[in-house]
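Removed: one protein chain of the complex. Kept in place: all other protein chains.
Note that the chains take the letters A, B and C in the order they are written out, and that residue 1 is the start of every chain.
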Amino acid sequence: MPTWENVRADFPVLHQQVNGKPLVYLDNGATTQKPRAVIDALVRYYERDNSNVHRGLHALSMRATDAYEGARARVAKFIGAADPAEVIFTRGTTESINVVARSYAARLKAGDVILTTEMEHHSNLVPWQQAARASGATLRYVPVLGANAEGGLDLAALDRLLTPQVKVFAFTHISNTLATINPVAELCRRARAVGAVTVIDAAQSVGHTPLDVAALDCDFLAFSGHKMCGPTGIGVLYGRRALLDQLAPTETGGGMVVSVDFEGARWKPAPERFEAGTPNVADAIGLGVACDYLDALGRARIGQHDHRLAQLAYARLAELPGIRIIGPAGERGGLVSFAFEGVHAHDVVTFADEDGVALRGGHHCNQPLMRKLGLTSTTRASFYLYNTPEEIDVLVASLRRTLKFFQG
Amino acid sequence: MPTWENVRADFPVLHQQVNGKPLVYLDNGATTQKPRAVIDALVRYYERDNSNVHRGLHALSMRATDAYEGARARVAKFIGAADPAEVIFTRGTTESINVVARSYAARLKAGDVILTTEMEHHSNLVPWQQAARASGATLRYVPVLGANAEGGLDLAALDRLLTPQVKVFAFTHISNTLATINPVAELCRRARAVGAVTVIDAAQSVGHTPLDVAALDCDFLAFSGHKMCGPTGIGVLYGRRALLDQLAPTETGGGMVVSVDFEGARWKPAPERFEAGTPNVADAIGLGVACDYLDALGRARIGQHDHRLAQLAYARLAELPGIRIIGPAGERGGLVSFAFEGVHAHDVVTFADEDGVALRGGHHCNQPLMRKLGLTSTTRASFYLYNTPEEIDVLVASLRRTLKFFQG
Amino acid sequence: MSAELTELYQQVILDHNRRPRNRGKLPTANRVAHGDNPSCGDQCSVYLRLDGDRIADISFDGSGCAISQASASLMTTQLKGKTAAEAEALFRSFHEIVTTGREPEEISDIAAFAGVHAFPARIKCATLGWHAALNALKGEAAPATTESHTD
Partner (left out) sequence: MSAELTELYQQVILDHNRRPRNRGKLPTANRVAHGDNPSCGDQCSVYLRLDGDRIADISFDGSGCAISQASASLMTTQLKGKTAAEAEALFRSFHEIVTTGREPEEISDIAAFAGVHAFPARIKCATLGWHAALNALKGEAAPATTESHTD
């Protein structure tokens, strides 16, 4: 059982030097590190149980199947889904959203509206542009308020935009660039009132805050294992059972068919219907163990920890000369995005790396939003359960040194 | 460096008892086991380098990017592709084929013909049925000859079927049910003569035999890491560069776009164009190490080893009462598929499992072929580099016991 | 042979597998349903002659492992003459037996399937014919598939 006192000891990668300095990993928005328990689960699987699932009757295959389906049930519990069949394993958030968007592309028509927001990650934006193009539907955006996007979504505009023509409303839970926490339950409620299906991008939230699909009453929810202490290459699409069974599969092949002849095929119900081919068994199992790990620490507590670090970082960074911080000042997710007058994010990141600090600089897959804010890039520090206030000291000292170099 | 003498020691999973008997793993057609080197590569990545790729400028991200792109280059070398950009990482064979089939679905039209064969795995069959349906193209099958499919593809029929209307010809290299080795270079040559694009399903061949896409002169080639000593959740689509750059991506999102605005997006060239979202970094690296492992042993030697075991198994099994072996009698891949009069494959597999022997029973994702042969299922024993002649003795003894029980 | 395997392949099961009862199409059937287990290709069709609410006659046809064939065969002997409600109650008992291994209080041939519970992957084999029969009773046109059931 992990404890807060020992949390850093659980993550082997943290205990290294980078450029002669202790690693300060503040790139958790891009991907999080993995606790020993998750790494061990992969090793154990490959050393003891590795086998193909579903179609096997021998001991290893039965063990692998039980572990894989056990991981599905574990993930269902993690997000409050009543039925494990509502959990579809994908490669990650991007694939999950593509599955929904492609399926809806085949059902929407001219006159229908797909609604999303101005703060979406490219992965919750481009698939909807493609779905709109393919179906003839119109894509609309809920605006973001404020010169620094500090005002969040324009909920008054949402009232006007949420017409009965809206068939799908896709939005992020926590913005990976702004740290905005959207009122997702409220957004789902409003969408339901006009009969729109809701798709939540939970990439930045599911590992950082308690989350319950039944309480949110959303229709679809997408996330990535690698952003919540799990392995790379595994993610989830949650879908309401009644909707999943109507959706056409977008990928076909072995494992998802009831029967095949030379003329055609019949599909299994969810979840198999959406999992063509041999699944990523080992990493699904690893994801289940990541759920155990996070729940043992408690996601409410993790959220508080992240929030506290983000608040501290915000306050300390605000003192730096020429800084512009974007996103809300008060309640926010565990990251801070900022830009300096006259010093580019790339140079900031290169200098920070010299000090062992891992930051991300760029458009954070949020180009349209950046353009709206008149920015081409920001530097982002994103926190997770193993980060400490002392690491923020290192960050601030590194930034001061960079500013001194460039601003003189 | 692995050696043939020590090969079994490299695979931790093999050294266990199942139902009180030493494990005899003969389900390699479904998935292969992983050598220590591959497992270690995953652990090393997560313990030292784990980071998101491509968009990062800090030390871990640069290391992860180098390792990921290094794996791409390694795989390119493994299959003889001149340009690493021709290697696209996918979840596996099934996804790889779906990417090609979906892209061609958007380009084909009524009157066009998609050609495949009667011996395809559902994963190289159903996606083409879907592509034909979506585009209005016609799907045709090259027949398989012989009551036990021992005659392979009907090459005379192929002459008639390969008309200039054929735009795509998709076929397996080695059949996962029959063990037939198709003359793939010859098939590519004939397809090229009528201007058809070739898609090879190399799931059962790439880890078992030397393979060179330049020598084959194929247009696309698909395979799975987990069937060649690599991790689950990673596979490859090789595509000829000139064709890849014409294909529309089927999945969109972060990482595959040059620029995005609220109206639309522009794609990067291959391989990024086909890799939306955070890739499966760890497992791609693991796949690269699997390539090292197999090449150190030598795929020509592996192929001989498999073939010898399959020949031995064929001869020994042929002596069993009431057995029907399908597929070619002579040259064949490393597996044997068979059925007994009056004893169902499931019962055979359950009895074998009692003796520690892992077999597969069922239709092997080959329902149309099974139906043509008048079978609903077979039992399959499939071999790989760590199997031994002694294990075939155990298999045969187990089968005799089962027959005795059921046939009296 | 291990105790578990002996339990699984009890004499009753082997007997029904070797000499299936009520096998083949039922010419007088007024209901039919088809079931298949896509994991392994097992198939089972069940033919019923319903007389009001009562199963006047029943047969099955199909192919599959010893467990699935014996189960379907035994099932036909058990369901003949039963009402739909009785058939459903019997399936509930059978399901309880194959998933828990607990034998029922009344002595019955279906207890022979208690050994299945030690082989979870085979539960689908044991219930395939039953699912088809219940679908036939309900008059459902869609083929039963073990994949849409939780067992």
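The rule is short, and it goes like this: a residue touches a chain if its C-beta (ideal position, glycine included) is under 8 Å from a C-beta of that chain, and two chains touch if they have at least 3 such contacts.
These numbers were taken from a predicted model, which means no experiment stands behind them.
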Q: Please work out which displayed chains the absent chain touches and list them by label.
A: A, B
Q: May I ask which residue of A:Y238, A:Y293, A:F351 or A:F383 touches the chain that does not appear here?
A: A:F351
Q | Among B:Q17, B:S259 or B:Q304, the residue in touch with the chain that has been omitted | A | B:S259
(Q) From the list A:T3, A:N19, A:T163 or A:Q304, pick the residue that touches the absent chain. (A) A:N19
Q | Contacts of chain A with the absent chain, listed as residue ranges | A | 19, 343-347, 350-351, 354, 361-363, 367, 370, 376-377, 405-406
Q | Residues belonging to chain B that touch the chain removed from view | A | 54-57, 61-62, 65-66, 257-259, 268-269, 272
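One rule holds in what follows: only the chains that are shown with their structure count from here on.
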Q.
Based on mean C-alpha positions, I'd like to know which chain lies farthest from chain C.
A. A
Q) So how far apart, in whole Å, are chain A and chain C when each is placed at the average of its C-alpha atoms? A) 45
**Q.** Where chain B and chain C are represented by their mean Cα positions, the distance between them in whole Å
**A.** 36
Q: Would you mind listing the residues of chain B that make contact with two or more other chains?
A: 19, 346, 350, 361-362, 367
Q | Touching two or more other chains - residues of chain C | A | 39-40, 122
